[in-house]
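Missing here: one protein chain of the complex. Every other protein chain is in place.
Naming follows writing order (A, B and C), and every chain is counted from residue 1.
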Amino acid sequence: MSGTFTKAMARNVFYGGTVFFFLLFIALTFDTMQGLPKSDNRAAITPAVAAGKHVWETRNCLGCHTLLGEGAYYAPELGNVYKRRGPEFIKAWIQSMPSNTPGRRQMPQFNLTDKELDDLVEFLKYTSEINTQNWPPNIEG
Amino acid sequence: MMPPDPRPIHATPARALGVWTFLIAATLVTWLVGERGAHGPAVVALMFGLAYIKGSLIILEFMALRRAPLMWRMLTLGWLTSVCAAIAIAYWKGMNS
Amino acid sequence: MNTPAYTLDARAADATAPTPHLPGDLAIWIFILAELLAFGVFLVAYAFARSGDVAGFDARQLGLDRDAGAINTVLLLTSSFFVVRATQAVAAGACARASGWLVGAIGCGLGFVVIKVFEYAEKFGAGVTLSSSTFDMFYLSLTFFHFMHVLLGLVILAALWLGTRQRRYGPDNMNGIESGAAYWHMVDLVWLILFPLVYVMR
Partner (left out) sequence: MKYKSQAVAMPYFIAAIGLFVGQILFGLVLGLQYVVGDFLFPSIPFNIARMVHTNLLIVWLLFGFMGSAYYLVPEEAETELYSPKLALGLFWIFLAAGALTILGYLFVDYNTLASATGNDILATMGREFLEQPLLTKIGIVVVALAFLFNISMTMLKGRKTVINIVLLLGLWGLAVFFLFSFYNPTNLVMDKFYWWWVVHLWVEGVWELIMAALLAFVLIKVTGVDREVIEKWLYVIITLALVTGIIGTGHHYFWIGTPAYWQWWGSIFSALEPIPFFAMTVFAFNMVNRRRREHPNRAAVLWALGTGVMAFLGAGVWGFLHTLAPVNYYTHGSQITAAHGHMAFYGAYVMVVITIMSYAMPILRGRQANSNKAQVIEMWSFWIMTISMVFITLFLTGAGILQVWLQRVSEDPMPFMMVQDQIALFYWMRLWSGVGFAVGLVLYVVSFFIKGKEPEAVAA
């Protein structure tokens, strides 16, 4: 091919292009941070929600479930479980685990206290009210 | 004898000036369309016809791809053609819905 | 034979039939193609999003300032023209003249930036954001993405200007200025589609 192709230009384009698109990404991030209060349901964050998130994390729930579609795909989506099942069902479910049905997928017994259960439910309630652009498509998650 | 000059030929100053004059005139037409709030398929066809010609001039004359290998003219003019065509299809779709 | 190293006469060049040659560096051209592709997809996405809500888009479009848009088109075209003249000057071995043309080009580019900043200030004041409507999302995204390219283009033009001041380019060293010029023309090319599409088409 007739034409010029220099390493110096390729390098300049790499650095220029990378810095350019990273700055663009920062700009979009900045806008997102400005807009988040409208969609992320932060008004609903209470100490109980914070404690609930801690329970969620320290039991590694994401190792089986998805939350807003992220996590493992072994067990149901929980971002909308509050709306699907309601608080009492969730607590009863967690307490009754494992089912010990032979051959079925098993959820461990985490021995959560009543307060921990309440906090976790509060966290799931807060999560279910985040504006996720109508995801998931239906209540089954 | 010297080998033929491998460099592309940028348009002459006079030619570049001619191209610029046309580009500005075409822009004024587009602006007038907007000013009068003109709309409809004929107006849009005229406007994008002009945009297509303007784009081609930028590519061939200003970017000086007139004498570049065919592949590069195909890539750039192909881009212009597909974008304008897609816009036309979308406009047509919008009219019929 | 006493042919000048670099001729500006198209007909003379036809006679000697120069080998086809891509002006500028392959690296910048690949980058330009990638940018054109991204813009192309974005512009077409706008067109099809509009076709789903013509009335909504047309209503929001009325709020745009077409005069400023047209002036900006003229500024970019003129700036591109100046860059062509600068390239020609370098090809003729006149670096000093080239830097003059580049100052003009940068001036026009800065004019674009100033007008755009006023336009944005007005829009932000009116509550236009990326989330206020689909049209606003596209209007801001497309023009801001383009705006950032103008800024990058200006940085490149400034580097070219510095290069001409230092007489780094010449008839035998066109790669830098041709590459930078091609990038600036790309910014112009995109605007030529963006302006009628977003500001005028209804």
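Throughout what follows, a contact is a pair of C-beta atoms (placed from the backbone, for glycine too) under 8 Å apart; a residue touches a chain by one contact, two chains touch by 3 or more.
Just so it is clear, the structure is predicted and the values come from calculations on it, not from any experiment.
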One chain isn't displayed here. Which of the visible ones does it touch?
A, C
Contact with the hidden chain only, please: which subunit A residues?
5-7, 10-11, 13-14, 17-18, 21-22, 24-25, 28-29, 31-32, 35-36, 38-42, 45, 49-50, 53-54, 56-64, 66-77, 98, 100-108, 110, 126-127, 130-133, 135-141
Can you name the residues of subunit C that touch the chain not displayed here?
27, 30-31, 34-35, 37-38, 41-42, 45, 130-131, 137-138, 141
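Here is the rule we use: only the chains that are shown with their structure count from here on.
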Most heavily contacting pair of chains is B-C
With chain centres taken as the means of their Cα atoms, state the distance from subunit A to subunit C in Å.
41
Interchain centroid distance [CA atoms averaged], subunit B/subunit C, Å:
13
What positions in subunit C touch 2 or more of the other chains?
19-22
Which parts of subunit A, given as residue numbers and ranges, touch two or more other chains?
1-3
For the subunit B and subunit C complex, residues of the former touching the latter
1-2, 4-13, 15-17, 19-20, 23-24, 27-28, 30-31, 33-35, 37, 39, 44, 47-48, 51, 54-55, 58-59, 61-65, 67-70, 72, 75-76, 79-80, 82-84, 86-87, 90-91, 93-95, 97
Tell me, which parts of subunit C touch subunit B in their complex?
1, 3, 5-10, 13, 16-23, 29, 33, 36-37, 40, 43-44, 47-48, 50-52, 54, 66-67, 69-70, 73-74, 77-78, 80-81, 83-85, 87-88, 91, 174, 178, 181-182, 185-186, 188-189, 192-193, 195-197, 199-202
For a test of understanding, state which residues of subunit A touch subunit C in their complex under the given definition.
1-6, 9-10, 12-13, 16-17, 20, 23-24, 27, 31, 35, 38
